[in-house]
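Can you keep this structure in mind? I'll have questions shortly.
With one protein chain removed, the remaining protein chains of the complex are shown where they sit.
And now, chain A:
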Amino acid sequence: MASRNDVAKSPITGTATAGAAAREDARIEISGLTKRFLTPAGEVFTALQDVSFTVEPGQFCAVVGPTGCGKSTTLGMVSGLDRPSEGSVKVGGREVDGITDGVSFMFQADALLPWKTVLGNVLMGPVFRGVPKQQAQASARDWLRRVGLAGFEDRYPHQLSGGMRKRVAMAAALINEPKILIMDEPFGALDVQTKAIMSTELLTLWEQIRPTVVFITHDLDEAVALADRVVVMTSSPGSVKAVFDIDLPRPRGSVQEIRFQPRFIELQHQIWDTLREEVERAYARTAGGKA
């Protein structure tokens, strides 16, 4: 018990002393990012056009934009899974080349291994990095406790509800104590109530370890409630249309309550005014294409 608690506490104290803003290596600078794909027909399709924005260390940045505007593509290049056609992504001043160190990803779809137990799934990060088994197990158990899943260690993912699976994914993403957390519509598939609960929990955990977060969502309320900065992207080919700083005080507490604050409503309206035009244009294009 004693040894388990030691391991459990070390990450929190470690990051607290390091200080959130001091971690210069967690700054993301995206400049002139362009991505082109070759379509099966042999044509060049520009998915992203000259995207530039910066996410400060420890900042929570939400990215909103019409579907298909290249949000996921952008994140793929931040994590190093994909290469830009032009421009660059710098993390902590160093250009991304290969998988970015200290990054965790959360997807909309489940990325849990169905053949591993809940514990086994959370263990993956430490195991891949060569952390000794005992230590890895202790910290996995601790993270499962933190996301409220103590006692579910031996279940398989298919035995859990959608919300519980998200919590496992969250523990699996955070156990490596990433300096950067990339989330691609992580709660998009959840029902409204579960989503609100998960968002609040995410905020609590984020405030504890303060990684830099890039959070894609199509839910404007979610973006404003969670983020320090909201990047609005244009319809395809995606570029940055506007950047909003969200000055709602922290800690924000429950995501459901903040919706009723006048400042929240004001910001939400401003952003929606900017976004609506793009969404309508994207919609007209797909609807036109289908007709």
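Simple rule for what comes next: contacts are C-beta pairs under 8 Å (C-beta built on N, C-alpha and C of every residue); 3 or more make two chains touch, one makes a residue touch a chain; residues count from 1.
Here is the rule we use: contacts and distances are computed from a predicted model.
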{"item": "Options \"Penicillin-binding protein 2\", \"ABC transporter permease\", \"Glycine oxidase\" or \"L-lactate dehydrogenase complex protein LldF\": UniProt name of the undisplayed chain", "value": "\"ABC transporter permease\""}
{"item": "Among A:A109, A:V243, A:I265 or A:A284, residue touching the chain not depicted", "value": "A:A109"}
{"item": "Residues belonging to chain A that touch the chain removed from view", "value": "79-81, 99, 101, 103-105, 107, 109-117, 124-125, 127-129, 156, 158-159, 172, 176, 182"}
